[in-house]
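So that we are looking at the same thing, I have put the structure below in C-alpha cells.
Heads up, one of the protein chains got dropped from this complex, but the rest are sitting where they should.
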Amino acid sequence: MNKLSVGVIGATGMVGQNYLRLLENHPWFEVTYVAASPRSAGKTYPRAVGGRWVMDQAIPASVADLVVGDAGDVEAARTECEMVFSAVSLDKPAVRELENTYAANDIPVVSNNSAHRWTTDVPMLIPEVNAHHAEIIPFQRQHRGWAKGFVAVKPNCSLQSYLPAVYALMAAGYEVESLIVTTLQAVSGAGYPGPASIDMIDNVIPLIGGEEEKTEQEPLKILGTIEDGAFVSADGPAISAHCNRVPVTDGHTACVSLQFGAKKPSLEEIIASWRGFEGQPQKLDLPSAPKPAIVYREEQDRPQPRKDRDAGNGQAIVVGRLRECPVFDVRFVALSHNTVRGAAGGAILSAELLRAKGYL
Amino acid sequence: MNKLSVGVIGATGMVGQNYLRLLENHPWFEVTYVAASPRSAGKTYPRAVGGRWVMDQAIPASVADLVVGDAGDVEAARTECEMVFSAVSLDKPAVRELENTYAANDIPVVSNNSAHRWTTDVPMLIPEVNAHHAEIIPFQRQHRGWAKGFVAVKPNCSLQSYLPAVYALMAAGYEVESLIVTTLQAVSGAGYPGPASIDMIDNVIPLIGGEEEKTEQEPLKILGTIEDGAFVSADGPAISAHCNRVPVTDGHTACVSLQFGAKKPSLEEIIASWRGFEGQPQKLDLPSAPKPAIVYREEQDRPQPRKDRDAGNGQAIVVGRLRECPVFDVRFVALSHNTVRGAAGGAILSAELLRAKGYL
Amino acid sequence: MNKLSVGVIGATGMVGQNYLRLLENHPWFEVTYVAASPRSAGKTYPRAVGGRWVMDQAIPASVADLVVGDAGDVEAARTECEMVFSAVSLDKPAVRELENTYAANDIPVVSNNSAHRWTTDVPMLIPEVNAHHAEIIPFQRQHRGWAKGFVAVKPNCSLQSYLPAVYALMAAGYEVESLIVTTLQAVSGAGYPGPASIDMIDNVIPLIGGEEEKTEQEPLKILGTIEDGAFVSADGPAISAHCNRVPVTDGHTACVSLQFGAKKPSLEEIIASWRGFEGQPQKLDLPSAPKPAIVYREEQDRPQPRKDRDAGNGQAIVVGRLRECPVFDVRFVALSHNTVRGAAGGAILSAELLRAKGYL
Partner (left out) sequence: MNKLSVGVIGATGMVGQNYLRLLENHPWFEVTYVAASPRSAGKTYPRAVGGRWVMDQAIPASVADLVVGDAGDVEAARTECEMVFSAVSLDKPAVRELENTYAANDIPVVSNNSAHRWTTDVPMLIPEVNAHHAEIIPFQRQHRGWAKGFVAVKPNCSLQSYLPAVYALMAAGYEVESLIVTTLQAVSGAGYPGPASIDMIDNVIPLIGGEEEKTEQEPLKILGTIEDGAFVSADGPAISAHCNRVPVTDGHTACVSLQFGAKKPSLEEIIASWRGFEGQPQKLDLPSAPKPAIVYREEQDRPQPRKDRDAGNGQAIVVGRLRECPVFDVRFVALSHNTVRGAAGGAILSAELLRAKGYL
C-alpha cells in the first residue's frame, strides 16, 4: 500500500504539533503539507512555530523542511496532499466553512475541531465504539455534491476516558441507564498556554467551561443511529458530568458510578467484558490500534495519570477499581491520554479506520 | 469565665501540632500540658518535636517551655489540665483504652482519633449538625461509672466538606434520598509524611484506603438519634463516595450529585437555605464558629482549595456551582479545610460547644 | 496624623490588586481612588476587575464601591487623592511620560514599574538599604520644575531576596567584592497569567527574560551615591545571577556565594550582623517595617518559600544555611516574598519612609 500524502492544517498550534509528532514514521500516512495562518505562511515550519513548539520531543525531521502554507488556500493544499487533518482554531462557523471547502475540493478532512460535531451528516468517531458511523459518508457526499471529499470529526477528550469502557458493557449486552461521572482533567486539554501555573499550583479548578455539556451530550450522538442519511441521537444513557482541572500535564481521569437496566452483570462479568472487548481497530489491526483496547488493572490504586496514560502508546483506555456502588450498581475509575487518544491520536486512528474501509 | 486548662496528648504529631497552633491565644482554653510517647517525655516541647514540626508557623511561645509528659501517665495529666485533646496514634484498641482511662480519671477527652467513632455511647460531633448528640454524655458517664470525664470524637475529614451543606438542606425541610460524591483530597489529610512527592507530582491517586467507607457510613451516625442511651444510625441518605488524592496541600473538594425525596427545592431555595443556615456554634456565638457557617460563592469556578480553604479561619464550608443534575436533582461543589475544620479545628469547636453546654 | 488619601493606577492588574489588598486598613494611607485603562473606566472596581481578581482574599470592602477612573486622566486623580501608587503596564516610554505627568500635577508617584529605574534623578528604593536616596527628590523637583510631585520606584523583585542580607554585611564594615547568586523564583513574579501550568508541572525553566541583567545591575544604583543631583552607580560588588522559574506560587529563593574584600567576618560575625541589622524602616518604626528586618533561621533546611515567605507579614528577608564556601568565602540561602516585599509591599514601605521623611 502506498503511503497517503496528508496535510495538517492549523499545524503550528498544540494539536497540530501533536499530529506531526504522532504521524512521524506512520506506516500509512506521510505528512507532505502543513498550513497555518497567513502570518505563518511562507516560512519553514520550524521558523513558523518558533518558540511555540511545546512537545517534549524535537520537531520531526520529516517536517523540518516543509514550508508552511496558508490554511485558507485550499487550492494549494490540493496539489500537496490527498487528505488533511484539521487542527484549525477559528470561530465555529469559519471552521465549518473552511472544512467544507476542503471537502468540496476533493480533500477529505478528519478534524479535531468541535465545529462540525453536531452537523447531522458528519460522523463523530471513536473507532472502537461507532466505526459503523462511517457509513454516513456516502450520504454526506450526496447531500453536498462532493465527489471524494468528506468531513469526519472526533468527540471531546473528556468523554474518551470513560465512554469506551461503558460501551464495552453495552456491547456485551448490558443496558446502561444512567451514570454520574466526575473527571479530573489534565491541563494540556486546554491547549497552550491553558491554565496559568499560579492557578494550578496547590489547587484544583472545579470548572472547565462547556466541558460538562459536551461530556453529557456527545455520547448520545456517538451511540446513535443513522436514519435517512442523518444521525439520530440515542435516548440514553442519562449522563451527569462534573469536570475538574487538576495539576496534571496529560491524562484525564474519570470516576464513574453506573446504573444498569434490568440485566445486571457481576463484577467478574464486567471485567471479562472489558478484557475481551475488541473494536473495529483491533479487528482490522489498524496501525495505531491499542491492543488490548481496554486495560483493566487489578491494583487498587490504579489507574493513575502519570503511570497509565501511555498504555497502548497513549491510545488505550485504562480502567480500575471496579466495585459495587452503594447508590447505583457499580463504580470504577477510567483514564485515557487526552492529547493522544483524546485528540490527535484519536483522529489518526479514525483516519486509519476510514482508509481501511475504503473512504480514504 | 476563667480559661480552662487543657492538655494535648499525641502533641508531637501533625494533628497535635495543629491543636497547639490553633489553641494559641484561644479565649476559653489554655494549653498547660502536652504529652507524647515515653521517648519524648521529659524533653521540652521544641526539643521533643525537633525537625518534625511541620506547621508553616513557628512553635507557639506558650508551649515552648512546656516539658512533654508521657501520654500513658494519666495521673500526671490530672494535675496539669482539666481536659485533653487527643491526637494519639496507636492501634485502635489501645486508643480506646487510653482515652477511656483519661475519662475515668475525670479528664474529658475530645479526640481526633477514629477509634471511638463507632462506640455506641460516644458522640461523633459536627457542631453545626448534631450538637444535640452531646446529650449522650450523661448516659455515657452512667454506663461507665465516670463522674466528670467523657469521650467525644469528630468524624473523618472528607465528609466535612459536604455533609454540613447537605444537612442544611435537610434542616430546611428537604429530604435527601441519595448522593454520589467524588472527593479531591489534600495530601495533609494523610498525616506526615503522607504521600511521597514522587507519587503526587503530575499525578492523581484514585484511592485513599478506608476513606470511602468512612465517608459513606459516618454520616449515618451523625444524622442518627439517641435511643435508650445509645446512638441509632439514620436510614439514609444512601451515599456513594469516590475518594481521590490530588496534589494540594490543604483543602478537600467534593463534587456532589444529590437526589431529594418528594419535596424538591429550587436552586434559589437551596442557596437561601445555605446562606440562612445557622447551627448551634453560630447561635451560641462560639469563639471558633465561622459566620456564616456556609459560604455560597457565585463565581462559576469556585470553590478552589487555595483560594477558599481559609474562609472563616478555615472553619467554614464553601459551596459553589449549584446547578441542575441531568441524573439526580442537583449538583454542586463543596470544600473545607481538612486540617482545620476537618481535624483539630473541628475538635476545638466541639470542645467550645461542650463547654457552652456545661459538659466542660 | 490624618490618613493620606492615595490612588492606585493600574489597579485591575495583579500588582494593583496586591496594592489594594495590602493597603486595606493601613494606618497612614487610605485608598480613595483607583484607575485603570479607559475600557475599565466608569465601572465599579469589582465589575471592572471581574474574573481577573486573583488574590486569595476577597476584594477589600473599602474599594468595592469605588468607581474606576481612567489612568490617563490625571486631572481626575488630582481631585481624588494626594499621591498614587503606580502599577500601570504600558510600554516604558509611555509609563515614564504618564508618571511624569502625575508628578507634574502635584501627585507624587511611587511606582512598581521598571520604566523609571534608570532615570538619573529617580530614586530606586529598598528602604532598609538606601533610605538616604530619598534626598534626590528636591533635585528631581528642581530639575523638572515640579512643586509637590515626584517619582520614586522600587527595584526588581529578584534582588530583594539577597541584597538586604548582603547590604547588612557591608553596613557592618565588610567589603563585598563579588557574589554569584542562583535564584529559584516563584511564578507570581511574572504577573498574571504568567507561565503556563503545562510548562511548570514537573519542570523548571532556567530562564527569566531580562531578569539576570536587572539582578546584576540594579544593586549598583541602589548602592550608589548622589552626586550633583544625580545617581552615580557603585563600582561593585560584581554580581553574576542565574535566574530560574520554579513551580512555587510566591517567594523567591536565592543561593548566594560571596567573596569579601580584605576584612573577612567569621560566620558568627555575619549572623550577628544580620540579627542586629536595623534599617531606617525599623528605626523610624514604620507601619509595614518587619522586625527584625532580617530573620536568620538556624534549621539546616530553611528558608523554604512556603514556610518562610510570610515572615514579617511578607516584608522580612529570611536567611539560612550560612556556611563556608570552598570557592568564595561564604555562602547562604536567602528568601523574600516577591509579591509583597518584592512588589506592592516594598512600594508601600517606601511610601511610608517618604512620608516619615516629609516628602509625602
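Lettered A, B and C in written order, each chain numbered from 1.
Note that in this section a residue touches a chain if its C-beta (ideal position, glycine included) is under 8 Å from a C-beta of that chain, and two chains touch if they have at least 3 such contacts.
This one's a predicted model, so the numbers in the text were calculated from it and none came from an experiment.
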Listed residues C:5, C:244, C:282 or C:313, member touching the removed chain: C:244
Contact partner of the left-out chain, one of B:201, B:226, B:271 or B:284: B:201
Selected residue (touches chain absent from view) among C:104, C:230 or C:325: C:325
Touch criterion as defined above, residue of C:100, C:253, C:336 or C:350 at the omitted chain: C:253
Interface with the undisplayed chain - residues on subunit A: 51, 56, 201-202, 249, 299, 301, 306-307, 310
Residues of subunit B in contact with the chain not shown: 54, 187-188, 192-202, 247-249
Missing-partner contacts on subunit C, residue numbers: 178-180, 182, 184, 201-207, 216, 238-240, 242, 244, 246-249, 253, 255, 257, 300-307, 320-321, 325-328, 331, 333
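Note that only the chains that are shown with their structure count from here on.
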Separation of mean Cα positions, subunit C and subunit B [Å, integer]: 41
Rounded Å distance, subunit A centre to subunit C centre (Cα mean): 48
Sequence positions of subunit C contacting 2 or more other chains: 201-202, 249
